[in-house]
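Note that this complex is displayed minus one protein chain, with the remaining chains in position.
Going in written order, the chains are labelled A, B and C, and every chain counts its residues from 1.
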Amino acid sequence: MTSYIDRFLEWMDGTTERAARRTAQAIGRRHVLASLGTAMMGTALAPMLPFDRTFGKAFAQAKPVGGYDGDIAACDYWRYCALDGYLCSECGGELTMCPPGSEASVVAWVGTCHNPNDGRDYLVSYNDCCGGGGCANPTFCFGSEGERPGYRMGLYNDINWCMANETKGYHCTVAVVVGIA
Amino acid sequence: MTSYIDRFLEWMDGTTERAARRTAQAIGRRHVLASLGTAMMGTALAPMLPFDRTFGKAFAQAKPVGGYDGDIAACDYWRYCALDGYLCSECGGELTMCPPGSEASVVAWVGTCHNPNDGRDYLVSYNDCCGGGGCANPTFCFGSEGERPGYRMGLYNDINWCMANETKGYHCTVAVVVGIA
Amino acid sequence: MKKLLAVLLSTTCAFAAVPAFAQDADIPPVAEETVGVKPAIDPGPNIFAMDQSWDGLSTFQVFSAEDFTYKGGMGTGMVAQGQVSADGTTAYTTSTYLERITWGEPDMVLQIFDVATLSVTAEIMLPPKITMVAAYEHLLQLSADERFIFIMNATPAASVTVVDLEAGAVTMEVPTPGCWEIYPATSGLKFTMLCGDGAAKTFILNETGTEIVSELATDLFNVDDDPLFVHAERRGDADELLFVSYTGNVYRVSDAGDAPELIEIVSLTADVEAPFAPGGYALTAYNAANDYLFVVMHADPYDGSHKDAGDEVWVMDMAVGTLLYRLQPEHGLVSLYVDDAELPTLYGFNEEDYTIRSYAIDPAATHGIIMEETGTVSVGGGLVITVRE
Partner (left out) sequence: MKKLLAVLLSTTCAFAAVPAFAQDADIPPVAEETVGVKPAIDPGPNIFAMDQSWDGLSTFQVFSAEDFTYKGGMGTGMVAQGQVSADGTTAYTTSTYLERITWGEPDMVLQIFDVATLSVTAEIMLPPKITMVAAYEHLLQLSADERFIFIMNATPAASVTVVDLEAGAVTMEVPTPGCWEIYPATSGLKFTMLCGDGAAKTFILNETGTEIVSELATDLFNVDDDPLFVHAERRGDADELLFVSYTGNVYRVSDAGDAPELIEIVSLTADVEAPFAPGGYALTAYNAANDYLFVVMHADPYDGSHKDAGDEVWVMDMAVGTLLYRLQPEHGLVSLYVDDAELPTLYGFNEEDYTIRSYAIDPAATHGIIMEETGTVSVGGGLVITVRE
C-alpha cells in the first residue's frame, strides 16, 4: 500500500520519472475510445459512486460463476475491496467489461486488494462505465479499503470517474487487475 | 357523471355553445401565469402520473388536519377519487396550492367525487404542479373513479398535465373543487 | 487535458511494471487485465421493458428471454415510450429532455438504437408535442413495412407525428382531434384510433406520409357505459383488432377497409356469476398458434378499479368466442405478453414487487397444469413487455 501511495504521490508532485512501457499504446487506444466507444485501461486515478443509491432497489439474483476465482456477484469478492458502485457484471457488462452502449472511464481509482486464492496483493483499477442506459437490479458494493479523500485522488471513491470522459454520466463500475502490489 | 361527460363530449365535438361567465378572466389569468408563475384553474382536460413511482419511498407522516373536511394526507380523502399523483400538500404546497418554485398546470383532468360530508357530488380539477424541486417523502395516491383513456382527455390521469405549460416537469398534484356535478 | 492523461496512463502502467513477489509460488499470479466494453449483448431472444423516469433517465431494458439475465439498457429521456422492430434488431424510443430536467427548453426526440450494441444510431428531433404519459404500446407504432413510425402527440390536442425512417425526417403531423392511440394496419400507411365520441377512426395517408388520403369513423362503443381499454391486440396477421372493455366485452374490429367495422362483441363474463372485470395496463395478450386471447381480470370491480392488478388471467378461445380457462397466477399482474408458440410462454408484470414473471402455458394440461410460473426477474418497470426472438 505504502509503496503504491509513494508512487502516487510522486505523480501528484509531478516528480515521477517512470516511463511506462505501454504508454504510447494506451494513448493510442484512448483516441480510439473517443470515436468508437470502446475503451482502454484506466489510470492512476480514482473512484465513483457517492453513497448508496440502491435505496428501494431489489438485489440481483445470483449469477452463474464460471471461470472466476470467486463469486463476482458478492460484494465480498476479493477484487471489490475498494469498489464503491454498481457491479457492471449485473448491468449488462462483465467483471472487466463495461456494458454495451457505455464507455469505460479514461481515469480510475485504484485499490490494493488481497487475493485469498494465491495470497498475493493486487492493484485493482476501478473504472466507471459512462453513458448508456441504467441498470435493472444491480448489486451495489461499497468497499473502502485503503480509500482516501480527494487529496489522494487516485484512491478516492466518492467521485464520478467519468469526469475525464466526454460522456460524463455514471453507469456502473468494473474491477480490473492492473498489477501486483 | 353522465351529464358531465355529455358536456365534455360536446366540447370534444366542438358543438358546445355554452359561453362561460369567466372565460375572459380565466384567459387573462392564464397569461399572467406564464410570466409570473402563478396559475389559474384548470380545464376540461386531464391527468397525470403514470403509475406508482413511490416504489421504495417511505410514506409521509400524518399532518395536522385543520379546517379541512377530512384527512387530506390520506388517499381515501373524498376529493382524491380520481387523483393519480403525489400530494402537493406534502411537497411544500397545500390542498389547492402548488409548492413555491413550481407552477400550476394550465390544463387539468377532472374527477367527479362524492363528498360524504354534504352528500353532494363535486367536480374536482386535478392540476399538476410543474417544475421546481422534488418531494421528500410524499404520499402517492392513485384514484381512477370515472377515469377514461386519452380519447376522453379531460378524464385521463396517466398523462403529464404539465404538457401545455412551458415548464413541463411533473412535480405533484392538487385537488381543486371547481363546481357541483 | 490530453497531456495530463498521458501522465496518468504512464503512471498506471508503471504500477503494472512492478515485479511480482508471489506469496504462493505454486499458483501463477492473476494476469494483468485491460478494461474494455462488451461489444454486443449475448445472442438469443430478448425481453424489452421500459423503465420510465419522470425526472431523469428512462431505460429501455433488455433481458434474456431464456435465463432472465439483464443484458443491458438503452438510456433515453424522460417519460419515454419504446418500440422494437419485428426482427428485434432495432429499437425506437420517444422521450423528452428538458434543458434543466424539470424546466427549460424541451428537446423531444425519436432515438433509434442498435439493439446488439445498445447504442443510439440516429436521433430525430420531433415537434415538441409528444405525449408524456405512462408506457403504452400503441403510443409509438411502426408502419407495417417499418419504413414509417407514428408518434402520439397531446398538447392536449391530439395528433400523430409521422416520421419517415428511411429519410430520417418528420413528414407530417396528422390532426386526430379526440382520438387516441395508434393501431397501424397490416399494410400501407394506415392506422386506426379510438375516439372520445365512441367511434373508431381509420386514417389513410399517401405513400410518402405527407397527406391524408382518407379518414373515416365508425361508431363502435359507449364511452360512458362500456369504455374500451386502449391496449389492444391484432389477431395474428388478420385485419382484425381485439379490444377489451371495462365491463369485460371483447370487441372484434376489422380494419381491412377504409373505415373500421365492428365484427362482433363477445363477452368474457357472460357465463361467470361472481363479478369480475378486466384491469391493468397492457392487460391483454394474443397467441396466434392457439387463437387465444389472454386477459387480466380482477374480482369485485368498482368504478375506478380498471387499473388494479388482476387476480386471474382469463383465456378466451377466439375461434369460438368463449371463455376457455381461468388461470390463477400466484402474483397479481397489470400487464401481459405472450409469444406465438403452440405451447406459449406468457409474461406478466407484477407492480407490487416490480418483477416480470414468466409462465409456461400448456393448453392441453399435459401434466395436469395449464399455467406454471417458470421464472422471475426484478425490473425497473414493465407496463409494456415486448419479446423478440
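Definition applied: a residue touches a chain if its C-beta (ideal position, glycine included) is under 8 Å from a C-beta of that chain, and two chains touch if they have at least 3 such contacts.
This one's a predicted model, so the numbers in the text were calculated from it and none came from an experiment.
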item	value
Chains on display which the left-out chain touches in the complete complex	A, B, C
Selected from C:77, C:227, C:280 or C:310 as touching the chain missing from the view	C:77
Contact residue for the chain not shown (choose from B:103, B:145 or B:158)	B:103
Touching residues on chain C - with respect to the absent chain	1, 4, 8, 53, 55-57, 75, 77-78, 97, 99-103, 107, 155-157
Contact set of chain A toward the excluded chain (per top definition)	1-2, 5, 8-9, 12-14, 45-46, 49-53, 55, 81-82, 107, 130-134, 142-153, 158-160, 162-164, 166-171
Positions on chain B where the hidden chain makes contact	3-4, 7-8, 11, 16, 18-23, 26-27, 30, 37-45, 57-58, 60-61, 63, 69, 90-94, 96-104, 106-108, 110, 115, 117-120, 122-123, 125, 127, 129, 131-137, 164, 169, 174, 176-181
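Assume only the chains that are shown with their structure count from here on.
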item	value
Chain pair showing more contacts of the two, B-C and A-C	A-C
Distance between the centres, which are taken as Cα means, of chain B and chain A, whole angstrom	47
For chain B paired with chain C, centre-to-centre distance based on mean C-alpha positions, whole Å	28
Centroid spacing, where centroids are CA-atom means, of chain A and chain C in whole angstrom	35
Multi-partner residues of chain C (each touching 2 or more other chains)	354
For chain A, residues contacting two or more additional chains	57
